[in-house]
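Here the complex is missing one protein chain, while the rest keep their positions.
And now, chain A:
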Amino acid sequence: MVKATDILDQEPILEVKDLQTSFFTDKFEVKAVDGVNFAVPKGKTLGIVGESGSGKSITSLSILRLIQNPGKIIGGEILFKGENILKKSEAEMRKIRGNEISMIFQEPMTSLNPVYTVGQQISESFMIHQNMSKKEAMKRSAEMLELVGIPSPKQRVKQYPHELSGGMRQRVMIAIALACDPELLIADEPTTALDVTIQAQILELMKDLQDRLGMSIIMITHDLGVVAETCDYVAVMYMGKVVEYAKVRDVFKNPKHPYTVGLLNSLPRHDIDLGDVELQVIEGSVPSPDNLPKGCRFAPRCPFATELCHEKLPDLEQSDNGNQIRCWIYTDEWDGDQEVDVSAKRTT
């Protein structure tokens, strides 16, 4: 087995080892996250990419231990600054949440409580973690709003969420998340609900704040464009497993896993003229989680799949450029065409 920290150039702040989170229904167990490994380097950004249902959001909720019934973390380790947070008590977890690890949610429209002003909501993190007085917390809230680039913050703290636009609200969410100066920020599709121009502003803001405050970020997204813009490392997830874990440059230049290649091929390109070529799709759809394929999870949709792929699940292995791939093609056991060319046709 390879270690997730192997590909990092920096010290890791968070290391997820063989994390398993399942949801239990009356009839069966759904393995939403099934043996996930990755590490987040200090001061850098890790992207987690995958389509809906691949387990990326569950992974992030597992890190904060916010999985609710009928879900349960059933195995693995999550090392935050060397300590396993799965072993901590609920009270210790509350001290970590919002203070050392913060989270931004997908929907800025619904992530703020409609009955409180934005000032009161930013103040809350100061009051929970730093025992600050109401007045002082309000003052700091205005400073936070200024930090995230909201004009006239002294007036804005008194406004209610419905008085702000989507982009503004996401800025407020970022302000709340960053209030206690966390070391790790988990952003769960922070720009999905926003329109493209606002998306760019929010990503730019996050990048800028990372440079200034030096926190690490886990960027969860299904948008490879966002990954290219913001991340240093990327973990591609499919059906609860990491299939490719690599430096972001390598993924775009030389994607290895057929699923990653498929994702890249289905991305429209605006920068180069491809003529009259249709976008490629990944055939088929995600299999139902109660009926997982026996071998490689991607085998039923993979254009290169052989008997071996359908029968046996490959491990995450080190590839020649130091990245980690879960695919038989790159192992000695590969029983298909030795000269197979997986690489994306249209990435140059």
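Annotations
The rule is short, and it goes like this: a contact is a pair of C-beta atoms (placed from the backbone, for glycine too) under 8 Å apart; a residue touches a chain by one contact, two chains touch by 3 or more; residues count from 1.
We take it that contacts and distances are computed from a predicted model.
Look at the chain that isn't drawn here: its UniProt entry, checked against "Hydrogenase isoenzymes formation protein HypD", "Potassium-transporting ATPase KdpC subunit", "VWA containing CoxE family protein" or "Peptide ABC transporter substrate-binding protein", names it "Peptide ABC transporter substrate-binding protein". Among A:51, A:77, A:124 or A:223, only A:124 touches the chain left out of the display. Across A:14, A:32, A:78 or A:103, the residue that sits in touch with the chain not pictured is A:103.
In the complete complex, the residue from A:27, A:87, A:135 or A:162 that touches the missing chain is A:162. The chain omitted from view is touched by exactly one of A:13, A:39, A:147 or A:176, namely A:176.
One chain of the complex is left out; on chain A, the residues touching it are 64, 66, 69, 93-99, 102-103, 105-107, 109-115, 124-125, 128-129, 151, 161-169, 173, 176, 195, 197-198, 201.
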